[in-house]
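Got a structure for you, questions after.
One chain of protein is taken out of this complex; the other chains stay put.
Each chain carries a letter (A and B) given by its place in the written order, and its residues are counted from 1.
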Amino acid sequence: MTEERPAGGRILPFAAVFAGVLIAWYAGAVLLNAPQAKAMLPAGHAGLWVLARASWTMQRPELPAPQQILFTLGHSVFANPLTSPRNFLYHMAVTAKETLAGLLLGLILGIAVAAGIIRWRTLDRSLMPWVIASQTVPILAIAPMVVVVLGNLGITGLFPKAAIAGYLCFFPITVAMVSGLRAADPLALDLMRTYSAGNAQVFRLLRWPASLGFLFPSLRVAVALAVVGAIVAELPTGAVAGLGARLLAGSYYGQTIDMWVALVLSSLLAVLGLAGVRLIERLVIARRGGRL
Amino acid sequence: MRRRAAASALPVLAIAAGLAARALLGHAPASLFLLFVLVTLAATAGALFALAGGTSLAERLASPLLFGLLVLWAWEMLVLGLKVSPVLLPAPSAVAVAFADHYRTLAADFRLTYLHSVVIGYAIGCCLGFAVAIAIDRSPFLKRGLGPFASLMSAMPIVAVAPIMIMWFGFGWPSKAAVVVLMTFFPMLVSTTAGLAEAGAMEHELMQSYAAGYSATLIKLRLPAALPLIFTALKLNSTLALIGAVVAEFFGTPIGGMGFRIATEAARMDLGVVWATITVAALAGSISFGLIALLERAMTFWHPSFRAPAGS
Partner (left out) sequence: MADLAALSRPAAKAPAAHPPASVVIEADNLEVVFAGGIQALAGVSLTVQRGDFVSLIGPSGCGKTTMLRAIADLVTPSAGRLAVNGKTPGEARRDRAYGYVFQAPALFPWRTVARNITLPLELMHLPRAERAARAAEYLGLVGLAEFGRKFPWQLSGGMQQRVSIARALSFRPSLLLMDEPFGALDEITRDGLNLHLNALWRRTGMTVVFVTHSIPEAVFLSTRIVVMSARPGRVIEEIPCQLPAGRALEIRDSPEFNAVAHRVRQALRAGHSYD
């Protein structure tokens, strides 16, 4: 039995929830900003609507209203060239680059280690438990140290951030790929044996294609982790470029709206990353006639 | 039999040779030292190969343990042998010393970060996620609306709200707990909602044939069936909570805490303390994960992933 699709589909409920969040946001802005707004308004003028209007247009609100965030973002994007640090897209591009580089690093390393673990039973026995156990450890805690140590070695810029993002991605990708590379049909493996195929051939023709169904879900996890890794890696460097740096600067100088813009853009980055993975997955699925 | 003998003799040999090499480092002729290094490596490699075929629990545990020891030993030897600056990488022995020296600080950091931010935030976040999942359960409309929203939020870099939470809740642990609440809430909501849909159609019809109402079906059928997924979220969240608390402290905590310690001591190049704190964080993370996993095993023993192969 297939699930019945009720009227309204998915759009309507999502739109309703979205609208609810917006309303709650504006209400929350009034609630949080009202004390400040009251102090700014001349005494006796505190009608509710006036108060609300004041809470939604403050310079340094506790919680900025959504339109303030959008306006600040729009202004920074259109009033400044793309190469200017005053343009938020510049910072987003920096973080995006770090994320992408980290993702690639983690992907290559993860697949290589997974292949090794599949190939050598000794590695499976000795290394795999550590890979699994490290998923329970807050790996991100090493970020400041890695950045500082690489800085001492004279390595700064993109690489330290990419290294941390990649290190975070490495574990889920490795774990998923070990399962994926093992997911090949035993019958198909026997078939390859009857052809006396070599290890590399079995990997290329059977194990790798069979593992993709495991790779994509882990990539989605990895994208989220890589964004977090890149942002956190930007924190300890004295912070010049990137969304994490922007976030920290905003927090130092009390520029609430800037913090929120950086937050929104980092969420957008994660969403774009997920969409990218989805797109690649779709393409692969399409090439395979509709199935992974 | 011969393999078994080798499997038990080689690790002993490897550890003895390793200890000897460590003791000789810098005191004995280079040739003797190198000999012990080579013996250690060869014995460890041989032991790992011999153990790889083993099936008993002891043999399965010995492989990763020996491998871990080898990594620690190699780290120690390389750092000391190559005279790596402690500003880059302290030797494990130096970390151990730092651990002992700063025991009180580490314990205070642990209390603040783990026992306050993590535990309280985790409890609130998980309970809230569970409660909301139950609350929206009877409204398919809300479920379809909140579902995609919650999965989206689960993929967001939520730690980045830390500066905002610090602004709202101050520099103390409540702001970190708030970050942890936000990080754990959405995975729990998503998992519980998915879990409540786990019970099969036939089981639902069985309850219907007994004229069981909504709450009876929820308690007797759907919640037990949801447990495996709820535990998945509980385990994931135990890691997320620790990450959330530690990273939130990177954004600013003038008081203390594990994240604060890591950030400030790294900036002061006192890497021994940093590594000691990381060790505490790693232990806290894996022990809490392990405890939840044990509870999971006790409560979802019936799930196919835990079942002993059907005997009788």
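One rule holds for everything that comes next: a residue touches a chain if its C-beta (ideal position, glycine included) is under 8 Å from a C-beta of that chain, and two chains touch if they have at least 3 such contacts.
Just so we're clear, the structure is a prediction, and the values are computed from it rather than from any experiment.
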item: Where the missing chain makes contact, among the chains that are shown; value: B
item: Options B:57, B:82 or B:211, residue touching the unrepresented chain; value: B:211
item: Touching the absent chain when the full complex is considered, from B:148, B:172 or B:224; value: B:224
item: Residue of B:57, B:82 or B:202 in touch with the missing chain, whole complex considered; value: B:202
item: Touch residues of subunit B, complete complex, unshown partner; value: 200, 202-203, 205-212, 216, 220-221, 224, 227, 300, 302-304, 307, 310-312
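We adopt the following convention: only the chains that are shown with their structure count from here on.
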item: Interface residues, subunit B side, partner subunit A - complex; value: 48-49, 51-53, 60, 63-64, 66-68, 87-89, 140-146, 148-149, 152, 154-157, 159-161, 163-164, 166-168, 201, 235, 238-239, 242-243, 246-247, 250-252, 258-259, 262-263, 266-267, 269, 271, 274-275, 277-278, 281-282, 285-286, 289-290
item: Touching residues (chain side subunit A, partner subunit B) in the complex; value: 1, 6, 8, 10, 12-18, 21, 32, 62, 121-122, 124-130, 133, 135-138, 140-145, 147-149, 152-153, 220, 223-224, 227-228, 231-232, 235-236, 243-244, 247-248, 250-251, 254, 256, 259-260, 262-263, 266-267, 269-271, 274
